[in-house]
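A single protein chain has been removed from this complex, and every other one stays in its place.
Our next item is subunit A:
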Amino acid sequence: MSDVADTGPMLAADGTPLKKSLGRALRRQKMRALMLIAPLLLFILLAFILPVGDMLYWSVKNGIVSETLPRTVVALKDWDANSGELPDEPVYAAMAADLHEASLAKTHTKVGVRLNYENPGISSLFRKSGRAAKKWEPAADGPWKDQLIELHKGWGDTAVWRTIQTYSPPLTSGYYLNAADMRVGPDGPEMRPENERIYMLLFGRTLKLSLMITLSCVLLGYPVAWLLANLPTRKANMLMILVLLPFWTSLLVRTSAWKVMLQQQGVINDVLVWIGLVADDARLVMINNQFGTVIAMTHILLPFMILPMYSVMQTIPPTYLRAAKSLGATNWTAFWRVYFPQSVPGIGAGSILVFILAIGYYITPALVGGTKGTFISNRIAFHISSSLNWGLAAALGAILLVVVLLLYWAYDKIVGIDNVKLG
């Protein structure tokens, strides 16, 4: 063996250098492994990575202004929005030409809607102007400046032109500013007025409630998981079915059941009144607020906490507790110093699972949260399906994603992600 070093590289049986043939064997192995996971990879790519990428693109994409109003965008380039003066005639002429074309193509309302997100009122300006623009001869009918201002006084407002100018590049940070309760003012980005701020409040509430839900899941789930892990297998399996039972009923049914339970004329209030703990005219408000959201979501997410905790606790042999007691520890010390630290990976896994699920939940908050208990996801859903402001929805979603990743990172720093055991 030792003389190999003197005679050059080690050779395989067929004479090729050993390193090379090993490399080939490993490559073949890797290819085979890759082939096996290829379908899954493709699925993830199509169903997950592409949509997320698309969403990220939506949150910055702004092609509509430059596509619909190409001449105006070019003409506005040199206009100084901070001068306080309206743009010159060429800009108005360009706008007239663009509007005429857009009205024939029926795209003028779309750009109006887009700009309306940034400056409410622009939508009607474009609708009204577009209706008129159909009949125009943009090259012949000029000059346009006074005509347009006459048609709609919005054309005489520098703020409108500023908005058009600000949102003319094909990419924009506007959605993100908006999602952060900010806007582009005369001196660059600024906070929106107090009464228009909403998203930061929602983000804060979502995080706070998700944390509360996670915490109450830990508190409620830990003893159950412990019990499950320490019962004989047959009983544990029976109990496990009970834990999983909620999965068998529809989410909507369960949430509606909480409505029945929690509302002011609901079961719990009735019982409390009947016992006499609560006066009939002072029934507790437990629904359509944060309390309702926390209760209902804790119930729904509890199994996701119990399962990982259970699987971790199952691997902790009972001899550790016995050993601790034989060394002189009381039941509590034995639990706290010996059992609990070993169950932390389960708590970590369950918490991450529950927290991430909670932060993106929207059905339950929508049904039992009222206005005070809604989450950021409810707002995202609103923008996707009602206001159709997909760019903003995408920006909110992206921020949510970043927040989750940040928290994940923080968790890794504090607890260590290798300390998480999901099974």
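Brief remarks on what is shown
What we mean here is this: a residue touches a chain if its C-beta (ideal position, glycine included) is under 8 Å from a C-beta of that chain, and two chains touch if they have at least 3 such contacts; residues count from 1.
We take it that contacts and distances are computed from a predicted model.
Its UniProt record calls the unshown chain "Spermidine/putrescine import ATP-binding protein PotA", which is the correct pick from "4Fe-4S ferredoxin", "Tryptophan synthase beta chain", "Spermidine/putrescine import ATP-binding protein PotA" or "Quinol oxidase subunit 1". In the complete complex, the hidden chain is touched by one of A:Ala139, A:Ala323 or A:Ile417, namely A:Ala323. In the complete assembly, the contact with the undisplayed chain comes from A:Thr333, out of A:Thr16, A:Gln29 or A:Thr333.
Counting the whole complex, the residues of subunit A in touch with the unshown chain are 317, 319-320, 322-331, 333-334, 337-338, 341-342.
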